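With one protein chain removed, the remaining protein chains of the complex are shown where they sit.
Moving on to chain A:
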Amino acid sequence: MTTTQLVLISLGVLIAVLTVVSVLGLLPSLRIVPDDTHFDFTQFRRISFPISATLSIVAIVLFFTHGLNFGIDFKGGTLMEVRAKSGTADLAQMRTTLGSLGLGEVQLQQFGGPADVLLRVAEQPGGDKAQQEAVDKVRGALGESVEYRRVEVVGPRVSGELLGWGMAGLMLAIVAILIYLWFRFEWQFALGAMIANVHDIVLTIGFMSISQVDFDLTSIAALLTILGYSLNDTVVIYDRIREMLRRYKKMPMPQLLNESINSTLSRSIITHLTVTLALLALLLFGGHAIHSFTAVMMFGVVLVGTYTSIFIAAPILIYLGVGEHREDAKEEAPPAKKNKA
């Protein structure tokens, strides 16, 4: 029996025991967030907004100076994952062999075990045929000494299209979600969600720029998922705000927002914990093929997404004039300003 099986079986036993104990009602009640939490989240907007603005600018600057590490999906070229049959890959020797092929720079990178090498050949000038010739050359040079675990060749035309499609998809998703929110809520909510949205995407792109993970089709998938879940979270809070607006006609906006955030806080934290657990499992055990995908998602969904819904998406409604049309809105404005001091 392998260790993995042992771990899985013991976890299974744990579940069985916990289930029985739960059904019998023997477990103590667990409150991750105390019932009477009344944290003043909206006041933090005076800190969170400047921080977010600064971070966003940093991310944008990074994007233009540092750039993204475009993978072959968008840049074209060849990516190969090979495993040396001898058990250990001789990177230096491979480098000389491949360097003499006249294919420009061939990037070699060890990853996973000592035998595994990731090999990148930049896009060759001369169109699609030239890429194919490059792969044949590399295959010829490495011959039978390695196992070809993965070979990906993307020609210049396809890479251009993929990038175009990816970007168009991202825009389409944002617009479609906005229209939906506009129908379901008032326009201020849709606008607030969009600002939060763009903020998430900008920060995640900044993260990708710093970490230099491959930016490829899976990254677009990760961005879209982040978008979906960050909004999911925002919508839950907005739903509550809308409900509170209907119920408490006279409550000042900052207080109303605080109440809404506080009452959904427990849910936000528990859900993010479960998502984190799922992502953590993928990150630790899912293998390198989806490693950058989950890393980006972890950053976007867990770190940025939660922060955004609580500290950006909700408080920004104050500035967008939500609740101002209520009869007593004007009287509420002064106390909100007092908090500044």
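One rule holds in what follows: a contact is a pair of C-beta atoms (placed from the backbone, for glycine too) under 8 Å apart; a residue touches a chain by one contact, two chains touch by 3 or more; residues count from 1.
We adopt the following convention: contacts and distances are computed from a predicted model.
Trainee: UniProt protein name for the omitted subunit, picking from "Peptide/nickel transport system permease protein", "Protein translocase subunit SecD", "Alkylhydroperoxidase domain protein" or "Cytochrome b/b6 domain-containing protein"?
Mentor: When "Peptide/nickel transport system permease protein", "Protein translocase subunit SecD", "Alkylhydroperoxidase domain protein" or "Cytochrome b/b6 domain-containing protein" are compared with UniProt, the left-out chain turns out to be "Protein translocase subunit SecD".
Trainee: Among A:195, A:217, A:303 or A:320, single out the residue that touches the unshown chain.
Mentor: The single option touching the absent chain is A:217.
Trainee: Touching the absent chain in the whole complex: find that residue among A:121, A:279 or A:316.
Mentor: A:279
Trainee: Pick out which of A:8, A:57 or A:210 touches the chain that's been left out of the picture.
Mentor: A:8
Trainee: Take the complete complex as the reference. Which residues in chain A touch the chain that isn't displayed?
Mentor: 4, 7-8, 11-12, 14-15, 18-19, 22-23, 25, 27, 29-30, 32, 35, 81, 83, 127-129, 132, 135-136, 139, 147-155, 157-158, 165-166, 168-169, 172-173, 176-177, 180-181, 184, 217-218, 220-221, 224-225, 227-229, 231-233, 235-236, 239-240, 243, 263-264, 266-267, 270-271, 273-282, 284-287, 289-290, 293-294, 297
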